[in-house]
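With one protein chain removed, the remaining protein chains of the complex are shown where they sit.
Coming up: subunit A.
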Amino acid sequence: MTELISSGLVRGLGIGSTYALLAVGFVIIYRATGVINFAQPALMILGAYATSVLATGAGLPFPVAVLAAMAVLAAVGMATERVALRPMVGRQPFAAAMVTVGVLTVLFVVAHRLIGTQVRTVGDPWGLQRAELFGVSVAQVDLAKIVVSMVAIGAVGLFLARSRLGLAMRATSMDQEVALAQGVDVGRMFSLAWGISAALAALAGMLIGTSAGGFEAITALVALKALPVVIVGGLDSIKGAVYAGLLIGVAEALTRLYQPRYAEWLGANVDVVVPYVIMIVVLVVRPYGLFGTREVERV
């Protein structure tokens, strides 16, 4: 029972929260611009790197380093949109998605150069410490992932729901021409979407960098999990991204915990496949995702 809670549910919700962060970033860009952003893994690992440099290298207090890294990546995201994606406005969504693959490659090469071959730490204050939760001992890092992610997603949700710019972003995602006609600078909304999305990716990178003692360039591949997550949740649903992220995180953790014990014959590393199995099942049952809009186009 203790094991189910600490190594199953809490760990699963922890890793699932980081998937949710990445997936929400996907959804925000998709809704604002109609583009599927494959560059998220590179933005994520650059975020982990920036946090690492600012917290362990420059010695900034950890929360300050995290916010600064998010700001840096927001700038990177906005620059990427302006330079690589803006010229694609009005072209086919498929072409724009391919441009993001190019961006992924470029940014990943940069990240690889910067990070090198060593394993780095982000300088988080949690380490291997544990905390008591309803009498069960759980890893602090898992709780941190859950709390930090949900606070960040909540803040973004509040921004979208309540602020003037958030309203303009939502309007832009519904009808760009009409948003323009109301005086909304639609290009700025695209830019903002990329900024928010990259900042969330940076935060996810930091959180993923806290686990297993550190991160290296290749850790970026974890962000690919966000793809099955958005497909399960629905490409255009923030709520879906959150629920699907948590669902897939927990499913993964439970598989890692119990499959070697009860279904060893399936082989090793089955947990890695779980997100894709869930994705395929959902695609069969609800092709537009659990929370998605029916007519969403596929890339």
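Quick note on the criterion: a contact is a pair of C-beta atoms (placed from the backbone, for glycine too) under 8 Å apart; a residue touches a chain by one contact, two chains touch by 3 or more; residues count from 1.
Simple rule for what comes next: contacts and distances are computed from a predicted model.
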Listed names "NADH-quinone oxidoreductase subunit B", "ABC transporter ATP-binding protein", "Tryptophan synthase beta chain" or "Dihydroorotase", matching UniProt entry of the absent chain: "ABC transporter ATP-binding protein"
Residue touching the undisplayed chain, where the options are A:59, A:135 or A:183: A:183
Which of A:168, A:200, A:238 or A:254 contacts the chain that the document leaves out: A:168
Missing-chain contacts mapped onto subunit A: 164, 167-168, 170-171, 174-185
